[in-house]
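Every protein chain except one is present and positioned as in the full complex.
Letters are used for the chains, namely A and B, taken in the order the chains are written, and counting of residues starts over at 1 for each.
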Amino acid sequence: MALLEVIDVTQRFGGLQALSCFDMIVEEREIVGLIGPNGAGKTTVFNLVSGFYTPTTGEIRFRGKSTRGMKPNQVTALGLARTFQNIRLWNDMTVLDNVRMARYHWLGYGLLDAILRTRRYAQAEKAVEAKARHVLEIMELEDCATELPKNLPYGLQRRVELARALTVEPSLLLLDEPAAGLNSADVDGLIRQIRWIHENFDVAIWMIEHQMKVVMTLCQRLTVIDFGSIIASGTPVEVQKNPKVIAAYLGEERL
Amino acid sequence: MEILLQHCVNALQWGSFYALIALGYTLVYGVLRLINFAHGDIFMVGAYIAFFISTTLLAKDGAFALSMDTTLALTIPLTVLLTSLVGVTLERIAYRPLRRKGAHRLYVVITALMCGLILENGNLALLGASRRTLPQLLEKHVYSLGGIAVTNLKIWVILAAFAVFVLLQLAVTRTRIGMAMRAVSYDRFALPLMGIPMDWVIVFTFMVGSGIAGLGGLLFAMSYPVLEPYMGVMTGWKAFIAAVVGGIGDIRGAFAGGFLLAFVEIMVAAFLPSTFRDLFAFSILLLILWKRPTGIFGTPLTTKI
Partner (left out) sequence: MQRNALTVLLALVCIALVAAAQYRLLDSYLLTVLMFMGINIVFATSLNLVNGYMGEFSCGHGGFMCVGAYVGSILSVALFSGNKLMGPALLSPALAPLLFPLVLLAAFAVSALCGLLVALPSFRTRDDYLAIITIAANYIIISVVENIDAIGGPRGFSGMKRTVLAMEDVVDIPWMLVWVIVVTIVCVIIQRRLMSSTYGRGICAVCQNEVAAEIMGVDTNRVKLMAFMLSSGLAGVAGVLYAHVYGYVNAQAFNILKSTEGLVMVYLGGMGSLSGVILAAIAFTLLVEGLRFAIPALNDLLHAVQLMPASYEISQVWKWVLLPLLLVLLMQFRPEGFLGNKELTDVFPRLKRWMRSGSGEADGRGAS
């Protein structure tokens, strides 16, 4: 059974057809990419998969289980985490707290435990703290654990967001333009980091990315969409040669 | 049946008051995304301004000693003008400095709430608790139409509300500054492209909104001549609810919401003890917002990620 199946999904907003008949399968431990010109509907795909939108028609299955009717936090609980195109960190919480919060669903204690400081509370907080510190260490962020994200440079903010997503211990990680706004040294670092994550965690990665360097070196498969429909898919080399893809991108004078 | 019709006429009259105030809320909200909580008190100020102007002009031993008709003819424009000045002053000294500093929206809302308190309590502190009565400005006629009694004042009130609505609609669709107002509510950054300074649009909005509230205050005081400093509180809140139910930021919404609320209230008061009136009015508000979180004419909220 595939990890994620997106089956014939169509999404309409009012009269606007944002996505039509989109199909996609992500296997366990795969790295795949989703590319396309601006406004092609890439982020819509991620919003659908992470449960933020409910598809107008079609179905999304995670490990064979339909996610229709689930709220985003329930989808996350199945083992899906994501980052955002425009960074969405909690800016008035420390980096450590940001990462800690990703364990929210698995805290396993309630209001009374928190107020009465029960043993369950103490154990859960200890575990969460250890987990968060561990992830910060892997992501080489331990130095800014007590900083507020808004005071960090852009590249580090992106990394904090990645760390937060990893703390969910996802089996599928959605990265929405992880290299956007990074300089070329940072991009190399990011590639190394994503590869390291992929080798050391039991995780499949699906990314939206404009920077061909990232996509070409990391992704095993690519899907290209334009105007809400798939126009090509295959290995990076195949996709790069596809005349439809070239036309779509040339139309936008990119690549 | 006749009783029902009589209630309808009363509802139209109350709806006019609510609509006139609600328009001010909605205009300011459309342009600034600010709930001007002081607006109900601007309405009160309008009524007091009308009182002072008309008593001065009417006073037999005073400098003017005008007739009733002339007084009314002068009171209307003067009240509208002075009330709109109050509104603009409020914007100038309380809201604009905050906006310039780029303060959080919430701080402006709180400032508005507090300005309302200052207006009503300042009035009470300065003028004392004795209630004032607006002198009669219009010879009262009662027309009887098929068993229902309608005073000429009621007809004027209703006509005035409709006239304001039509004029306002024309203003925002036909005039440059009106279109700029609408443009701001769609996209704040598009405005400089039209070549109209933002501050000008805001001043204009406050002028129009407060002026209409002043007119409402005058008409209200003519219908219910006893004035008191807190008269704007409840009416203001209700009008605000009307604006929200209609979909705040939308002129048609404010108008429709005002009449809807008035009908609900009058009908509840007709069949149930009048103490239930507010309960029902507010409960219906909750229900409508529950079903349509952005009001009747409001566009649904979308979060973009």
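We adopt the following convention: contacts are C-beta pairs under 8 Å (C-beta built on N, C-alpha and C of every residue); 3 or more make two chains touch, one makes a residue touch a chain.
Only a predicted model underlies this, so the values are computations on that prediction, with no experimental measurement involved.
Colleague: Of B:124, B:149 or B:226, which residue touches the hidden chain?
Modeller: Final answer for the missing-chain contact: B:124.
Colleague: Among A:13, A:104 or A:196, exactly one should touch the missing chain; which is it?
Modeller: In the complete complex, the chain left out is touched by residue A:104.
Colleague: Consider the whole complex, including the chain that is not shown, and state which of B:64, B:107 or B:224 touches that chain.
Modeller: Checking the options B:64, B:107 or B:224, the one contacting the hidden chain is B:107.
Colleague: Extract the touching residues of chain A with respect to the undisplayed chain.
Modeller: Answer for chain A: residues 50-52, 71-73, 76-77, 81-82, 84, 88-93, 97, 100-107, 109-111, 113-115, 117, 121, 124-125, 128, 164-165, 168 touch the chain left out.
Colleague: Can you list where chain B touches the absent chain?
Modeller: Residues 29, 35, 94, 97-98, 103-104, 106-111, 113-115, 117-118, 121-122, 124-125, 233, 237, 240-241, 244, 248, 273, 275-276, 278-279, 282-283, 285-286, 289-290, 293-294, 301, 303, 305 of chain B touch the chain absent from view.
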